[in-house]
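Contents: one structure, followed by commentary.
Excluded from the complex is one protein chain; the other protein chains are retained at their positions.
Let's look at chain A:
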Amino acid sequence: MSDAKLPDPAAMLRDMLGQWEKTSNEAMTQLMATNEFGRAMSQMTTMSLEAKNNFSEIFGKVLTGMNLPSRDELLTVATQIRDVDARLDRIEALLVKLTGASPVAERPAIPRPPRTRKPVKS
């Protein structure tokens, strides 16, 4: 093909990007593997998460003052509804056990192919 010798600047840039990514990742991960970095990162992460948490708590109090539910309170209500659902499921399962009805009776009719498949010899 005549194109083989045609230089492709885009392909060269792609190669350069790959090289830059590889060498930068290696250099930075070496730096991050030091004890100093590990300690600093761990402290920063904990502190920033705690600050975020404190902010959420303060904001929650503001919402309480405005007589509005916070996200956490809505999630708690959602969890409680989910727990009621789960309890109903357990009661239903118990009833199924006691009455002998099929536990999959409420599932839409789905294909249940025979479990007779054998591997295809290659």
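Following the convention adopted for this analysis, contacts are C-beta pairs under 8 Å (C-beta built on N, C-alpha and C of every residue); 3 or more make two chains touch, one makes a residue touch a chain; residues count from 1.
Everything that follows uses one rule, which is that contacts and distances are computed from a predicted model.
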item: The complex's invisible chain, by UniProt name, from "Thiamine pyrimidine synthase", "Quinol oxidase subunit 1", "Branched-chain amino acid transporter AzlD" or "Alpha/beta fold hydrolase"; value: "Alpha/beta fold hydrolase"
item: Touch criterion as defined above, residue of A:Met28, A:Val62 or A:Leu94 at the omitted chain; value: A:Met28
item: Residue touching the undisplayed chain, where the options are A:Met12, A:Val62 or A:Ala86; value: A:Ala86
item: Missing-partner contacts on chain A, residue numbers; value: 1-6, 8, 10, 14, 17-18, 20-21, 24-25, 28-29, 32-33, 35, 37-39, 41-43, 45-46, 49-50, 53, 72, 75-76, 78-79, 82-83, 86, 89, 103-104, 107-108, 110-119
